[in-house]
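Dropping the structure in here first, questions after.
In this view, the complex is presented without one of its protein chains, the others remaining in place.
After this line comes chain A, so read on.
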Amino acid sequence: MKKSLSQRLAILSDAAKYDASCASSGSGRRDSAKSGGLGSTTGNGICHAYTPDGRCVSLLKILLTNFCVYDCAYCINRSSSNVERARFTPEEVVWLTLEFYRRNCIEGLFLSSGIIRSSDHTMEQLVQVARDLRLKHGFRGYIHLKTIPDASPRLLEEAGRYADRLSINVEMPTVAGLEQYAPQKKAGGIRQAMGEMRLKIDAGKERSHTGRRAERFSPGGQSTQMIVGADAASDQDILASSANLYGSYGLRRVYYSAFSPIPDASALLPAKSPPLQREHRLYQADWLFRFYGFAFGELTAGRADGMLDLELDPKLAWALDNRALFPVDLNRASKEMLLRVPGLGVKAVAAILRARRHQAVRLEDLARLNVSIRKVRPFVQTPGWSPARLTDRHDLRSLFSPAPQQMSLL
């Protein structure tokens, strides 16, 4: 019996949820005031709900189909899994997107698909959904399309024209990991596709000498995802891989997805709870790279096993390893150095830089900037406050570590 739309929605959103990417940002501002149609993007993205796993619901994240010819060990949709299979027609996806959008439940669509028949056939279907949304229905909301590595350049170009963001998942941080767990995927092919997309995205941003805009191509850039904890890669390997991805392909985001158990899991992978804390630390490291001027190498340099400290955030751990650079004078230090002070965020640093032009910043002022004084105290110096020997205390770390907890007996 044919499954109802609701049943298929359940199957195909369940199948898509292991992709962490949910951003609806980075595509600039656009609205329907002139066209009189439907949809807008604000540039910042909006999260319309949160599920109890702490993740936001921003885009309607579904697969066109969860049939797949690939057999990637970590994936719920691999061909050897007995998971229930279903498919949407492109028209159904368009209808669902528009109806959810009209009720303000979503910012747009994140569409991916299992590989059926050929790469081109699959990509053609994804592109058709985006094309119909844009051209037939005047939809101006956000569209994120997954790109199939070997699809033809013509389809890629069309995808870039309609989508706000494109992505291809590298899946595993190392080539060896990919060969082991995703034998049908080729690291080289993924990189080539990313390189091609970067060139097109860059070209799409350029203007000719007469000021004419180039044809639109994925204005929100491209992103990717790595699975953390399925293979033996250390945090250092993962971050080195990220550094290369950011540098080589100008990615907007690299998502880290803690490998979480799936129904009917492959024997290759043990069913254990996902390493959420590790994932969290990786995101923090990623943030430090993107917004705080840290190099990934610095963050793992002090760690013998190449793993980030699970107890302390990477910035604090780095500061404790580099105490010679502290305390920092809040009223004199450069922006770069202020950004490295544990407890000071990008906004607090900007506020300090502005305020100190007009008057001296004191330790107690930081409370008004929503900064935790307890955390910054050992690392800064202001009129009226000097940490003196606090910075050099050998047990400084223990002041920040979470309190030890009694293990449960049972």
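Simple rule for what comes next: contacts are C-beta pairs under 8 Å (C-beta built on N, C-alpha and C of every residue); 3 or more make two chains touch, one makes a residue touch a chain; residues count from 1.
The definition used in the following text is that contacts and distances are computed from a predicted model.
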| item | value |
| --- | --- |
| Record-based protein name (UniProt) of the chain missing from this complex, from "ATP-binding cassette domain-containing protein", "Secreted protein", "Type-4 uracil-DNA glycosylase" or "Multiple sugar transport system permease protein" | "Type-4 uracil-DNA glycosylase" |
| Candidate in contact with the missing chain, chosen from A:D53, A:E206 or A:D395 | A:D53 |
| Of A:T89, A:S118, A:S152 or A:N244, the residue in touch with the unshown chain | A:N244 |
| Touching residue (missing chain; options A:V93, A:L338, A:A351 or A:V380) | A:A351 |
| Contact footprint on chain A, counting only the chain that is left out | 5-6, 9-11, 13-14, 16-18, 31-33, 35-40, 42, 46-57, 60-61, 69, 71, 79-82, 96, 99-100, 102-105, 138, 175, 188, 191-192, 194-196, 198-199, 243-244, 246-250, 258, 260-265, 267, 271, 273-274, 276, 293, 295, 351-352, 354-355, 357-359, 361-362, 365-366, 368-369 |
